[in-house]
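For reference, the structure discussed in these notes is given below.
One protein chain is absent from this view; the other protein chains keep their places.
Letters are used for the chains, namely A, B, C, D, E and F, taken in the order the chains are written, and counting of residues starts over at 1 for each.
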Amino acid sequence: MSGFFNIFIIPGGLLLIFMLLSLFRLILGPTVPDRIVALDTINTLVVAGMILVGAAYEEVIYIDVAIVYALLSYIGTLYVAKYLEGGSKK
Amino acid sequence: MGTLLTVLYIFLGIGVFFNCLGSVGLLRFPDVYTRLHAATKATTFGSIFTSLAVIVYGFSRWNVTGDSKFRVLALHTIVALICLIITNPTGAHAIARAAHRSGVMPRQAVIDELKEAKLK
Amino acid sequence: MKEMSRIVKTVTNFVYGFIIIFGFYIIAHGHLTPGGGFQGGAVVGSAFALLLVSYGSLNSQKFLKKDILSLFEGFGLILFIVLGFSGLGITFFYNFLANSGGWFGNAAVIGVNPGNMNTGGVIPLMNIAVGLEVLSAFGVIVLTMASAAEFTKKKEKS
Amino acid sequence: MIDFIVTFLLSMLTYLILTASQGEVWGIWSIFEIITGIFLSLVVAFIAKKVLFQKRTYRMLNPLRWVIFLIYLIGPFFWAMTKANIDVAYRVITGKINPGIVKISPGLKTGLGITLLADSITLTPGTLSVDIDEKNNDLYVHWINVTTLKPTTHHICSNFPQWIRRIAE
Amino acid sequence: MSSFVEIIHISTLIMIIIASFLAVVFKKLLPSVIALTVASLLLSLEFYILHAPDVAIAEAGIGAGLTMAIFIFAIRGTR
Amino acid sequence: MKKIIFGIAFLIFFSFLIVSAINMRTFGEPAYSEMDDYFIENAQSETGANNVVTSVVFDYRGFDTLGEATVLFTAVVGVIALFRGVKK
Partner (left out) sequence: MIGNLPYVAVVIFIGLGIYTLMFKKNLIKIAIGVVLIENGVNLFLITLGYRKGAIAPIYTQAPSGQAMVLPTPQALTLTSIVIGIATTALILSVAMMIYKHYGTLDTDEVRRLKG
């Protein structure tokens, strides 16, 4: 752990608190699209936090997990959007 | 070392500030579309700046120490950032379109041309 | 399932190849970086799911053939068992290629090091076999359940 | 044939960026790594060429377009994004909104152009692309602060369609 | 500075518990599945912090894409 | 009536689980495990792989992976056989 550990881990912790704020929208949200917006926001914040934590531990190989997460969280959003589109058609 | 620390503090401060605005706006705004404005724009911009801090850190440490692992850190962070920028606005578009088709109308709307086009 | 809007389809065309090359990178570097057959197979299977959701189950028949995928699944399992039997001169699942000097046979540097692709013995080959099996298994599951969902819903309407 | 070669080169470039470490070739890659990369990229090119080149248009192979794209990304796009975020910050803190959905017709024809325009609109001031008319490529845009009821293209996205016409058409 | 890491552990665990509680409590099926996906993705973050990147990649890939896809197919087929 | 009996049984089971969880070892200090230390020490020289988890999965405990692959294959065959009649 070098002297840069604190510089990167404290913003990571702050991002976690913002995630907790977004989770309230998941609890409150009156309709389903509100909840998907909360899911999308949590995904973006988790990717940013993963990059920061990986830089704090100086573990290069951890960044691969962030790439996988950024690519695949988009697929779940598309599936729910597709289901909602089809729901009103009939 | 002093300039590197200053740059890191500035970038991380901007990134954390805009991420905070995104999640606060998600709680404050009245309907889906305005929440999407806050969530997509602010969190994407904030994530760009926190990742830029890591990229600057990696390249400058590689310049100083010559260890190849810091270069790998910077390159992989660039790839993750590109993925984030490509996929995030497209997801927002898909959510907005699905919300309008499933019958969630914008609240306090002045004009809604899409609804009029559907009725025709 | 109908297809999604044009913007999503255009982004899918670019992201699809990228996800597949990234999954193959995870499979092939399983003995150096976090990853391996299971994880890379799951990533490539998710790429098939992305193609299915953005083009619809009718249009994606042009790009994905279910029969070929199920063929590759059996092929992956058989390749894995054959690699296990190959070390039978000593024990089952013996790593007969490690430290032998040939393909995948260099000795690894002891301690923390940047890593060399040409090590690991039989482990990269087993990674490829298991990755082949897992990716085709997930592709077959997603395709089968998509067509079955169409059918049961139609039955309910009539 | 040209689609196969282009897909192969793109996936090879991605693989080389991902595996840059130490080795014999220029001190960055090792030889065995490059052989593995060529083999895997052949497989990917065989799978993904049908998806990437459906319309068989090779307009984006001109390198000048990529240079203009980079200039656009760093210059006007990033500046507009900064303005957008300050605007969003103002609206989050004060809570003043005046929303509405309006229609614009930018006059772009290709799928890539309309995709770039929609993503740019989503990330820039006060606007969010909601739906697209598949026939004549009109965009329906959610605007957070409606000033005129009959907006022109210049109100929504200042001069993005000119840039994108230079890039993608 | 290990106390800060402990704070990160605690808040991640609390978020996972809230999300999985929502997955049980919701009456409709679709919000329940969304809450389950959030729980699965945050579990991947917890694995990442516990120094298990292999498991984190597997959980992210399977929890994000495939579990959501399979549940959506099932809900669509039984509507 | 059935619901009340089930609820009481569930509460008893849950309280046992909570008590056992509180009396576990302290978090972050695992028991001394000779096998894991052997794997960490010798995996690089014996199998030539840098990733210890992969060498455990595919070399030291290959039988587990064989069983897992067989279970996955069987599940896929089950899904296909279940939906065979409803194809068209």
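Note that in this section a contact is a pair of C-beta atoms (placed from the backbone, for glycine too) under 8 Å apart; a residue touches a chain by one contact, two chains touch by 3 or more.
Note that this is a predicted model, so its numbers are computed, not measured.
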Touching residues (missing chain, whole complex) on chain E: 2-3, 6, 9-10, 13, 16-17, 20-21, 23-24, 29, 32-33, 36, 39-40, 43, 46-47, 50-55, 58-59, 62, 66-67, 70-71, 73-75, 77-78
Residue ranges of chain C at the interface with the undisplayed chain: 32-34, 36, 38, 42, 111-115, 134, 137-138, 141, 145, 148-149, 152, 155-156
Residues from chain F at the interface with the omitted partner, ascending: 3, 6, 10, 13-14, 17-18, 21-22, 24, 26-30, 33, 35-36, 39-40, 44, 50-53, 56-57, 61, 64-65, 68, 71-72, 75-76, 78-79, 82-83, 86
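Everything that follows uses one rule, which is that only the chains that are shown with their structure count from here on.
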Chains in simultaneous contact with chain A and chain E: C
Chain whose Cα centroid lies nearest the overall Cα centroid: A
Interface with more contacting C-beta pairs, comparing A-C to C-D: C-D
Distance from chain F to chain C - Cα centre to Cα centre, in angstrom: 21
For chain B paired with chain C, centre-to-centre distance based on mean C-alpha positions, whole Å: 30
Distance between the centres, which are taken as Cα means, of chain E and chain C, whole angstrom: 23
Sites on chain A at which at least two other chains make contact: 19, 32, 36, 38, 61-62, 64-65, 67-68, 71-72, 74-75, 78-82, 85-86
Residues of chain E touching at least two other chains: 53-54, 56-57, 61, 64-65, 69, 76
Complex contacts: residues of chain D adjacent to chain C: 7, 10-11, 14-15, 18-19, 21-22, 30, 32-33, 36, 40-41, 43-44, 47-48, 50-52, 54, 111-112, 114-115, 118-119, 129, 131-132, 134
Complex contact set, residues of chain B against chain D: 18, 21, 24-25, 28-30, 33-34, 36-38, 40-42, 44-45, 68, 71-72, 75-76, 79, 89-90, 92-93, 96-97, 100, 106, 108-115, 117
List of chain C residues in touch with chain A within their complex: 1-2, 4, 8, 15, 18-19, 22, 26, 33-35, 39, 43, 46, 49-50, 53-54, 157
